[in-house]
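Complex shown without one protein chain; remaining protein chains in place.
The first chain written gets the first letter, and so on, giving A, B, C, D and E; residue counts start at 1 in each chain.
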């Protein structure tokens, strides 16, 4: 309300995710004028052989 | 047709998921008038350090 | 927390959506043991020429 | 089962969507060995001022 | 790569969306170390009678 879903390849540290969730939420509060507590963020990670760009798996690039 | 995606933190038992998929499907059949067999439900789970609320990871709360 | 996304073709009434949101939330509370206020549901509708099954658009079936 | 969601900017014709749904379904059948009838595809379109790349809205590019 | 999907109720101005896409992208670049050009953001809006919290539609709150 709003909900943010981040679709990413695996491999980020907890520290990176902590900073991302904090900053994405802040961006939402600033621009959409919602309360921080109403914002949820979920990072949906898939392994490099389950994500691709240009038709090629990340595990093959 | 319709498809239901549930975005949740990890940690629920198979018994809980079994009940949820059954009841979500029943809610869809009852309200949208579709056949149960046309309803799919997928629970997309992320670990507590990949989901946050209010800008704070669940693993930090 | 959790978030429920329903992907459906357009064409349901407000009354149908009202009942669906109520019942999906109730199913989540009952099975996952969360507070109703923590559950959000969003129905993402696409017109019949933007959704298909078996390789055929709903607008062509 | 599987479900394919395509997130795109608005602006494609029904003819383009018809071809896409057909070909995406065929790709799924060929590679994952599922029945065509079990595959659903939904195209989720947002207007050019609701989608961006590189931090810039498509309506501003 | 990564992709950010924002699920929100309708009603924000282009100016608000412009700022959001810019700031979400910046947060991704800063925390995940990716190039801005590799980040896409899509805002998926549903009308107030297609989104709810606590089992109640936004159009009824």
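Throughout what follows, a residue touches a chain if its C-beta (ideal position, glycine included) is under 8 Å from a C-beta of that chain, and two chains touch if they have at least 3 such contacts.
Here the structure is a predicted model, which is why all the values come from computation and not from measurement.
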item	value
Contacts of the hidden chain among displayed chains	A, B, D, E
Positions on chain B where the hidden chain makes contact	3, 5, 14, 17-18, 21-22, 25-26, 36-37, 39-45
Touching residues (missing chain, whole complex) on chain D	1-9, 12, 16-17, 19-20, 23-24, 26-28, 30-33, 51, 53
Where the missing chain touches chain E, by residue	1, 3, 40, 42
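We adopt the following convention: only the chains that are shown with their structure count from here on.
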item	value
Same-residue or different-residue interface between chain A and chain E, half as cut-off	same
Centre distance in Å when chain D and chain E are each reduced to the mean of their C-alpha atoms	19
Overlap residues in chain A, where contacts from two or more other chains coincide	1, 3, 5, 17, 26, 40, 42
Interchain contacts, given as pairs of chains that touch	A-B, A-C, A-E, B-C, B-D, C-D, C-E, D-E
